[in-house]
Structure formats: structure tokens, C-alpha cells
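The complex appears here minus one protein chain, its other protein chains still in place.
Right, chain A next:
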């Protein structure tokens, strides 16, 4: 594959043999027609693989019968939007939307607000315990859900917070807060230290510097941290499936599962709901994805 992916080599004997008569030499970055075609072919295959499962879901959502997925050919003749109408009118779709938004937005707001000062402190200051704090922040990133789910379930039942939005928000904050602190540290690192110094020279306290100078400059970073918390909380499955019990408080991740039970599988409705959820979320994702990646990989720490 590598031969198609990097620019084809200029002939090595260029200097010696062909010095006398000028010959058509491929310039840097130019490829032969064959290499171009191969690149396009590979990318088209990959794009189809990426697109097909989602396109298939959309296609199935147009079939009116719950067993239409077995006979996709018949859908063409009876395509309809009835599933969408039914989902919007006769299911808990809007309840689920409300729950999903409350939980995701709650996590986002708390996560960003709590993490902001810490991100700044670990970006600018070295204090005893700094390394330990960074280590704790790193380790909380890799908690498998199996570690916290049992004790959280016990604690939340004692506090009567099972089947409660606040309970789920608190659980999500256990990952969102350390994560936002990481991400924000990365962003604060890119803001020049000279700004802090100027603020200090002009007599601001460290808190004043942070709130008056750095925080307004860090708005894009705060937004990225917020988007990331939102998307993670929105797509979380394990905690939501376990802690939300009444079907009007399900988030989308749980509600979607409820279409398929042991007795019945309303696949057509499920597909329609899935499409309705996926469209706004993916649109939102495309708006922010460029920032997400830089935040994730370049927003690191040294030491």
C-alpha cells in the first residue's frame, strides 16, 4: 500500500545518466495516473464501508413493517415516513430527549465549571503534590465502568438517587471533571505566559489574572471541553442502563434498547428513532470535530 501513498520517487539516476538531455521528470507530489486511481479506489471502498451500515439503518427506517429487514427488496415499493410519525407521536421520544439533554448538559456545565481553575493551576503552577494530582487525573481516565458501577449503585440507592437525573449527572462527573481538567490544561498551555506576567505586573492577584485575563481568552478551550463532555455523556450506555429505571427517564441510549425485548422487536421504530437521534448529534459532531482531535492529542502535558 505504501507505494501508492507517498509521492513516487524521482528516478535516482537523474543526476548522472540524464544530465545531458532534459527528460520529463515527475515533480514532487505528482503521481502517476495508476497511483491516483488506486488511491481513489481504496478511499471509495473505505468510504462505502463507513457509510453502508448507517445508510442501511436509514433505509430500514423507511420500511413500515417490523420484519422488513429480512426482505429489504420489498421496502422500495412501500416506502413511507410512518415510522417517524409514530415515534414522534406515540412513544416516549420527547421524554427521552428531555432526559438526555438534562443529563448531558448538566454534566457539561458542572464538568467545565469545576475543572477550569484546576486546569489553569496545573498549567501554570508547580506545587508540592503536582505530580500526584496529574497521576490521579490520568488514572481516573482509565477507570473501567466495572470499578465504580457497583459501589455507585449502592451509594446512590442509599441516597435515594437511583432513577434520578442528579444521580446520573454525579456519576458522569466522576469521569467528566478529571477529563475536562486535562483538556483545559492543554489549552491553557497554549496561552502565552507573558499575559499572566503582564497581569501580575499590573497588580492582579493570581485569581484576578485567571478570571479577568485568561478565562476570556480560553473560551474556545472551554467550548471543546464542554462539547466533549456532552458527547461522552450523551452516548454513555452502562450507567444509564443500570441507574435509570422508569421508562420516561431513559436517556436515548437506554430508550433505544427498549424497542427490542424478549417478546417483541419493533425494529422499524427502533431504526427511525436511531436516525432521529443520529442526525442532530452527528451534525453537532461535524461542527466541532476538528477541535476535538487537537484537544485530545496535542493538549498534552510534559512531565
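Heads up, the rule we're going with is that contacts are C-beta pairs under 8 Å (C-beta built on N, C-alpha and C of every residue); 3 or more make two chains touch, one makes a residue touch a chain; residues count from 1.
Note that contacts and distances are computed from a predicted model.
Undergrad: Could you check which of "Response regulator receiver domain-containing protein", "Sugar ABC transporter permease", "2-oxoisovalerate dehydrogenase subunit beta" or "FAD-dependent oxidoreductase" matches the UniProt name for the chain that's left out?
TA: Per the UniProt record, that chain is "Sugar ABC transporter permease".
Undergrad: Based on the whole complex, identify which of A:32, A:80, A:205 or A:248 touches the chain you can't see.
TA: The one listed residue touching the chain not shown is A:205.
Undergrad: Can you name the residues of chain A that touch the chain not displayed here?
TA: 1-10, 12, 28-29, 31, 36, 39-40, 42-43, 46-47, 49-51, 53-54, 56-57, 60, 69-70, 72, 114-115, 117-118, 120-122, 124-128, 133, 136-155, 157-158, 170-171, 173-174, 177-178, 181-182, 193, 196-197, 200, 205-207, 209-210, 231, 234-235, 237-238, 241-242, 252-253, 256-257, 267, 270-271, 274, 277-278, 281-282, 285-286, 289, 293-294, 296-303
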